[in-house]
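Excluded from the complex is one protein chain; the other protein chains are retained at their positions.
To keep things simple, chains are lettered A, B and C as they appear, and every chain counts its residues starting from 1.
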Amino acid sequence: MSKILTERIKVLVRFNEADPLGMVWHGHYIRYFEDGREAFGSRFGLRYLDFYNHGYIVPIVNVQCDYKRSLRYGETVLIETRYEPCEAAKLIFHYTLYNAESNEIVATGQSVQVFLDREKHLLQFTNPPFFEDWKKVWHQ
Amino acid sequence: MSKILTERIKVLVRFNEADPLGMVWHGHYIRYFEDGREAFGSRFGLRYLDFYNHGYIVPIVNVQCDYKRSLRYGETVLIETRYEPCEAAKLIFHYTLYNAESNEIVATGQSVQVFLDREKHLLQFTNPPFFEDWKKVWHQ
Amino acid sequence: MSKILTERIKVLVRFNEADPLGMVWHGHYIRYFEDGREAFGSRFGLRYLDFYNHGYIVPIVNVQCDYKRSLRYGETVLIETRYEPCEAAKLIFHYTLYNAESNEIVATGQSVQVFLDREKHLLQFTNPPFFEDWKKVWHQ
Partner (left out) sequence: MSKILTERIKVLVRFNEADPLGMVWHGHYIRYFEDGREAFGSRFGLRYLDFYNHGYIVPIVNVQCDYKRSLRYGETVLIETRYEPCEAAKLIFHYTLYNAESNEIVATGQSVQVFLDREKHLLQFTNPPFFEDWKKVWHQ
């Protein structure tokens, strides 16, 4: 059974991220997901740069977000990023955003990434060797 | 049977929307969706401002995007926005993004919005009267 | 005497560009400058891509903006970009932003760019040959 891998970071909501209604514009949550994914990657060795240095890029092929509550300028969002183990040649992450003060869930979402080599060919059936090694190390 | 309502606009990909790999960063597609939704709203009288002037705000509660091909700085994206008729007190839009030169589909997606009144109470079962009128006018 | 070269484009203020006070966040004006510069470049053959295709990049080394009046979501900004002829190996542009409805000046600004070759060496004293030709063609 695989261990559940998650990472949490806090991000301050910037003035320039709130819309005329005082709430964070919904498109910025995709940025928070990336902040979460990068924090996860920093801890577990799976950043964009790690893939890139091994000769791969990992474009997003699907992203979705469910918005539950609004965030406002001056509030802090706690981003929890969870890796989903998966047989296919894909990277799947789940995100839960909390209001860091109230602990209420603000949004949930997920993203799916695929692997391209330097010639931008899709790896359809096999993972990059570097990522296979990663799975073994982390029991995924 | 309801008439299918769509609107199309072209948007030039900006230098500052492309990422270090030369491709439009995936989060910007959410901005393109909003450009499409606003173009639709301008034509059919359903902009944020129209709702706002009638006492309602229409926050996004769900957004999703499937990425098929990359866009690059200097290219033009054609955004097609289609309204989905719906019984519930919701606004649903579907988006298809094309590379305006090649006509290839770049991405597809959708968004769901709900209605809040000025006190930020959710309209769960009924549409704003203004929107009911709109539906009649447009046979939706 | 050199001819004055200018270009004008209109840009719609997006919902996601306005801040919690309902006014366009000041940082987005830098984006409008780039929209103006690119429109100028499209007309006169001086886009980022034109330089890039000739082997040069033209990074911004100075930008400044004076804010006179606010812009709001739903308004249209008219961006006027003027090229300033200059002896040194630099590209200087001046920007005047107008509210397209009232014709009032919203902001003024300028940017300075330098030339780097593909090895990222600065061209300190000479212009790229391609740009020298451009100057002759346009009497600058």
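Observations on the model:
In the analysis below, a residue touches a chain if its C-beta (ideal position, glycine included) is under 8 Å from a C-beta of that chain, and two chains touch if they have at least 3 such contacts.
None of the values given here were measured: they were computed from a predicted structure.
The chain not shown here is touched by just one of B:Leu5, B:Ala18, B:Leu78 or B:Val114, and that residue is B:Ala18.
The chain not shown here is touched by just one of C:Asn62, C:Thr76 or C:Ser102, and that residue is C:Asn62. Considering the complete assembly, chain B touches the hidden chain via residues 15-16, 18-22, 25, 27, 73. For chain A, the residues in touch with the chain missing from this view are 12, 14-16, 31, 34-35, 38, 47-49, 73-74. Touching the omitted chain from chain C are residues 21, 23, 26-27, 30-31, 34, 57, 59-67, 70.
Convention: only the chains that are shown with their structure count from here on.
In this assembly, A is the chain whose CA centroid lies farthest from the centroid of chain C. Averaging C-alpha coordinates per chain places the centre of chain B 30 Å away from that of chain C. Each of the following residues of chain A touches two or more other chains: 21, 27.
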